[in-house]
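Just one protein chain is left out here, and the rest sit where they should.
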Amino acid sequence: MSLKKLSVLLSIVMIASMVLSACATPAAPAVPQVVTQIVEKEVEVEKVVTQVVETVKEVEKTVEVVKEVAAEEYTTPHPILSDVRVRQAIAYCMDRDALIASVYDYVDDPEGLIMDSPWPKTHWVHSEDYDFPMYDPDKGKALLEEAGWHEAGGQRVNDKGDVLALKFTTTNAAFRQTWGAVFIQNMAACGIQILPSYVPASWWFGDTTGLARRDFELGAYAWVGQTEPAGRTLYACNQIPLPSNNWEGQNYMGWCNQTASDAVVRATNTLLRDDRVAAYDIVQKEFAKDVVSIPVFQRAEAEAWSSDLQGIKSDVTEYATTNLHEWALADGSDTIVIGMTQEPDSMLALVSSMAAQRLVDRPAKGVIVSQYDYDFQAVLQDGLSTIESGLATNDTVEVNAGDKVYNTEGDTVELAAGVSVFDADGNTVEYDGSGTVSMKQLKVTYKLQDYTWSDGQAGSVEDIKLGHQFDCDRDSGATTFILCDAIVDVTFADDALETTVTYAPGYQDPTYHLFPFSLYPSHQVLSDGRNLKDVPAAEWLTLPEIAETPLSFGAYYVKEWVKGQSMTLAANPYYWGGEVKTPNVIYTFVADTNQAVAQLLNGDVDFLDSSTLGAGSEVKTVIDAAKATGAVTYNILASSTWEHIDINLFVK
Amino acid sequence: MTTVSRPILDRGRAYEDKQESQLLVVLRRFRRHKLAVISTILILFIFGVSLLAPLLAPFGRDAIDLTSPVRPAPPGTHDMAGQIHLLGIDQLGRDLFTRLLYAARVSMSIAILVVLISETFGMLLGAVAGYFGGIVDTIISRVIEFMLTIPTLPILLIISAILLRRDVVIPLPGFINRLLSGLLLAPEREAQKVVVLVLILVVFGWLGAARLMRGMALSLSKQDFVEALRAAGASDARIIFRHIIPNGLAPILVDASLALGGVIVTESALSFLGLGVQDPTPTWGNMLSTSQSYMFQHPWLPLVPGIPLVIVSIGFNFIGDGLRDALDPRLKR
Partner (left out) sequence: MTNYLIRRIIQMFFVIMLAALFTYFLFTVSPGGPLAGIQQQQRRITREDLARLRANYELDLYWPIRFSRWLIGVPSGPIVIGGRELFADTPVGCYLPRDRQVVIQDGQQVVIPAGCDDYVYLSEIPKLHPAVKSSRGILRGDFGLSTVVRAGRPVWDEIMSRLPATLELMIISTLLSFLLGIPIGIYSAIKQYSRFDYTFTTISFIGSAMPTFFFGLLLILLFTVFPSMLQNTFPWLPHLPPGSRLAVRPYEVAPWLPRVTPGTALDHFLHLLMPVGVLTFFYMATWSRFVRSSMLEVLRQDYVRTARAKGLYERVVIVKHALRNALIPFVTVAVLTIPGFFAGAIITETVFAWPGMGRLYYDALTRSDWPIALAFIFVTALLTVIATLLGDVLYTIVDPRIKYS
């Protein structure tokens, strides 16, 4: 036999043997089943083509049918999930304690992480225990029986012979795969078969794929809870993404419960906290009744620091470094080192959305308002400009056609026929083109305390003017201008740090009392001799004076930024809040969490914030070290991010 | 036609007889290279193990065992039923030994596929270029030169960053998908993504074979016997497939063996950087990549996929070296 033949034969044998041995065990049965699932759905949509789908020759026809259906997508109720009993059964069958234990076995109080409404139990909007279905598999099984799904050989089938099998889509993050595994076990115990699909986050959260196109049956992901509960885009009826509205909105479940929808709309349009609490209460009750989305648990997040470090104020809604000026090392050392796995992209906060940026930005540029404990506190702002404080008024005004108003969609438009607005009583009114509508209009005066920039120049009202001018410039690079558009008039005091803003009628944002602009040093002269004030907004991002080492009115300022390595902060000698406890802070950029923890235990780094430490196995390392030596201290928080499983009520 | 081709056929047979005894000579010479022999045995062992992966594996490839509160857990951890995890479990609770077996299969399959396709393709192009010369040769040589000037790793990274991380899937006939999914023991969807990686690696993999074969074809096509064949009316295709390519096979074989090692390393490097085969499809590269994130507390982790990777990579190089010594004493280092 020739060498050539030998080598060819050898390679054929290699490949063939691999294939043959593969046949010994079936390779991943999940996929073909998923395919059947999809085909079944198509059959449901268009009953006529039931036979057609089976035959290969007629594929062309199937395509056409699907295209026709495409125009009216997600309007057919889901054959299984549109039944509330099945949804409740899923919730009853889910053992949240086990889920939490699988990912956070180090958490002492797993109960504290369990969610029963779209808001964490510690949030002010969560006013009572909502009766959301909690772990009770017997109840779940009973509901399934009632819904016509009968046990048959470990599975459940209905009278038509359909198997109770559901596709479960989530990202391929290790953490989700872990609790996903427990979830699948839980469901299997109740006879619900789950077909997991762990997809890349880029697809699941893509702009035109996955979640955004409602391409799921059960889908798990997380929302970040905010100080202001919001929620209109998540639960209102007109926020269901559909082809007809160009997929706008985030009500991916397709949940339209008029009571809940009205309540959530009302809640986001009143400034009185009591009214809001009452309205959100309704939303949460309906939510627990309909079980369209199952809140699972709040994510834990951990911060850790060297036990020598004092003054840390851990909080879920505020960045840890906000009170950096109060931190001190027990040995009196003059430098604190903070480890971060991410590096800020720009010191211009307006264009950045990175946690790493905020962690530097808060101490090194200054804080106007802080957000501890799901609430707001004035820092540089001279008291929050609430209606109660007398700095704000919310009067009823008569609005005519052509006046600027804030409509129910959240856009500022001119009042004309067909525009929907909230009237003074909070009712939705569609303007008929004539007459007046009485609406609420906010007029707020914001005051700042005296401050001095890190170059010694005292702050002036010009800085506020520049802040308004830049923040609202379309070229600034900001993502949205909802607030800027809602401003109909703004005036500045002559010699005080004060501005008065009049918003469009109908604009009833609950955060109205927070100083709305950033502050920029209007006096700053750039290295090329120009005045910052005169530089076009489009150019700001390119300026090192803005993007890399900006002037600060905060406790520190950025002294040096060695790209890819570290950022050095020095105390701002002119800080309005007095002297800082530690004059130097270094942020060092570490390759990954594991290395960051190794450095913390070594003493190379003093502090790791929650965005760096996360909640993975590294936390355990930290806890073990803390117990063994006491050299490190940690804090585990129930974060404002919460995992949930959305249930898609409709199919294509 | 038959009368003309007859003597050629005879010559072919004589050539084969000569080759057969040559094979023994080659084998004898190859045996002298001790490291190459050891490498062959080790690689055949790993290969055999990867063939039997589904039979040997004690657990399912993606089965998550949540018994151990510590994840990753060291070798010797038991699951609920008391079954032992030979090499421990990874951060998700999956059995590392099982995944290692499957990874061997994926990594080896990728390497063999890439080398088979790219060497064949390179061989054909090189033979065509060298045999025909002229404009054909100029074009192919220019393309090779161009490909050699562009920095390979950065471009490989771009292509994989674009295709693999974004979940691009190349539509392939169903039977190929099924074949691959059987070969890799992975669901079809994962197999489809591996195909993308294979194709990417092929794009940069054929250059060596093409250059080697072009050189051989260039010198062979000027030799008298080729002239004679042409005069006798043999078609170009026949000359290329029956005479040029078989004559140039020896260096290609050496190149292929070295390339197997190279492809395994490149594939693992891409997967290591997170731009190659993605979890849950295991490869040595992506296992190494996740192990890096846990190595400070679990130092045995990188060794699990690292040792077979190093053995295979160095082994293929030794085999190539041994083959070179054995096939052509003049090429001896």
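Each chain carries a letter (A and B) given by its place in the written order, and its residues are counted from 1.
The definition used in the following text is that a contact is a pair of C-beta atoms (placed from the backbone, for glycine too) under 8 Å apart; a residue touches a chain by one contact, two chains touch by 3 or more.
Small disclaimer: the values here were computed from a predicted structure and weren't measured.
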>> With the missing chain put back, one of A:86, A:586, A:600 or A:636 would touch it. Which one?
In response: A:586
>> Out of A:258, A:353 or A:434, which residue would touch the omitted chain in the full complex?
In response: A:353
> Looking at the whole complex, which of A:238, A:377, A:428 or A:566 touches the chain that is not displayed?
Replying inline: A:566
>> Looking at the full complex, which residue from A:159, A:207 or A:274 touches the chain that isn't shown here?
In response: A:207
> Footprint of the hidden chain on chain B, which residues?
Replying inline: 35, 145-146, 149-151, 153-155, 157-159, 161-162, 165-166, 168, 261, 265, 268-269, 272-275, 288, 291-292, 295-296, 299, 302-303, 306, 309-310, 313-314, 316-318, 321, 333
> Taking the full complex into account, what residues of chain A touch the chain not shown?
Replying inline: 35, 38, 41-42, 59, 62-63, 66-67, 69-70, 73, 202, 205-209, 211-213, 215, 230, 233, 243, 246, 250, 335, 337, 345-346, 348, 351-353, 410-411, 474, 477, 479-482, 536, 538-539, 541-542, 544, 547-548, 562-566, 586, 588-591, 595, 598, 602-604, 652
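Convention: only the chains that are shown with their structure count from here on.
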> Hey, how far is the Cα centre of chain A from the one of chain B, in Å?
Replying inline: 44
> In the complex of these two chains, what residues of chain B are touching chain A?
Replying inline: 16, 19-20, 22-23, 26, 47, 50-55, 64, 66, 69-72, 91-93, 105, 109, 112, 116, 165-167, 179, 181-183, 185-189, 246, 249-250, 253, 278-280, 292-297
>> Which residues of chain A touch chain B once you look at their complex with the stated criterion?
In response: 1-4, 6-7, 11, 14-15, 17-19, 21-25, 27-28, 30-31, 102, 105, 172, 174, 177-178, 181-182, 198-200, 202-203, 592-595, 597-598, 616-618, 620-621
